[in-house]
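Apart from one protein chain that is not included, each protein chain of the complex appears where it belongs.
== subunit A ==
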Amino acid sequence: MAPAVTATVVNEDAPESYEVAHVHDVYDAIASHFSSTRYKPWPIIAAFLANLQDGWVGLDSGTGNGKYLPLPLDRPGRQWTIGLDRSRNLLEIARTAGGASVLREVVWGDVLGHGWRREVFDYAISIATIHHLATPDRRKLAVERLLGAVSPAHGRVLIYVWATRQDEHSKRNIPTNSSGTGQDVFVPWVLAEDSTQVFNRYYHMFDDGELAALVTLAAEELGLVIGPAAAEGSLKGIEIVQDGWERSNHYVELRRWQT
């Protein structure tokens, strides 16, 4: 029986050090065991990566063990995804994601940074990452970084975060509130080799509608119109292509456009 998920309260005066203690340090400590449990790509994410163009380059912001870097498997080398993560130990694993004979490009960095040419990528994914940021402003900034990383003409973005609405098969019992703005929790990780070592990872679990609202705020911050591409005028915007829920996660797929 896994230890229970418990509610937590973020220290809003020091969210950065809160994330260091309850996210970054935890992943560096559990990297090897964590990675061994994360090997199967999710179908919607695999489908997103399978429908891009030859020659496109993408950013996997919060790549973890890099399991999405080799995709699509049927067209190896036709596009190039660069993995970014805050955990150095996970990046060492991500370098050889998909087998030691093929090396992946990985960068040690933070999802709130932007150490690349503006709008240079064709696509960006952020899977199970933004929910580790400890305040609404930081989560919004993380979305702004994704939108600002991709082409204004055709950039595509896919974001996944953990949901308060859990799958009926989920073994987890989740604390709830009725705020509509999600739930801050600790999710324990018990090391396989030493069950006395338990690490509490911080998550912000997203309520229904919260991810799309966050994306809307981030787009507005960047002066982007939200909706289908305008017929005329000199406008920049994003279209929300998909806004869904799958197996205890919310996801949103976006396309940038300009006229």
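In this section, a residue touches a chain if its C-beta (ideal position, glycine included) is under 8 Å from a C-beta of that chain, and two chains touch if they have at least 3 such contacts; residues count from 1.
Basically, contacts and distances are computed from a predicted model.
A.B. asks: According to its UniProt entry, is the unseen chain "Trm112p-domain-containing protein", "Ribosomal RNA-processing protein 43", "Iron-sulfur cluster assembly factor IBA57 homolog, mitochondrial" or "DNA replication complex GINS protein PSF2"?
C.D. replies: Hidden chain, UniProt protein name: "Trm112p-domain-containing protein".
A.B. asks: Can you say which of A:25, A:105 or A:239 touches the chain missing from this structure?
C.D. replies: Once the missing chain is taken into account, the touching residue is A:105.
A.B. asks: Give the residue, chosen from A:95, A:236 or A:255, that touches the chain omitted from the document.
C.D. replies: A:95
A.B. asks: So one chain is hidden, and I want to know which residue out of A:29, A:44 or A:57 touches that hidden chain in the complete assembly.
C.D. replies: If we include the chain that is not displayed, A:57 is the one touching it.
A.B. asks: Thinking of the whole complex, not just what is shown, which of A:8, A:79, A:126 or A:183 touches the missing chain?
C.D. replies: Hidden-chain contact among the options goes to A:79.
A.B. asks: Would you write out the residues of subunit A that touch the absent chain, in ascending order?
C.D. replies: Spelled out for subunit A, the touching residues are 16, 53-57, 76-80, 82, 84, 86, 88, 91-92, 95, 102-110, 112-118, 120-122.
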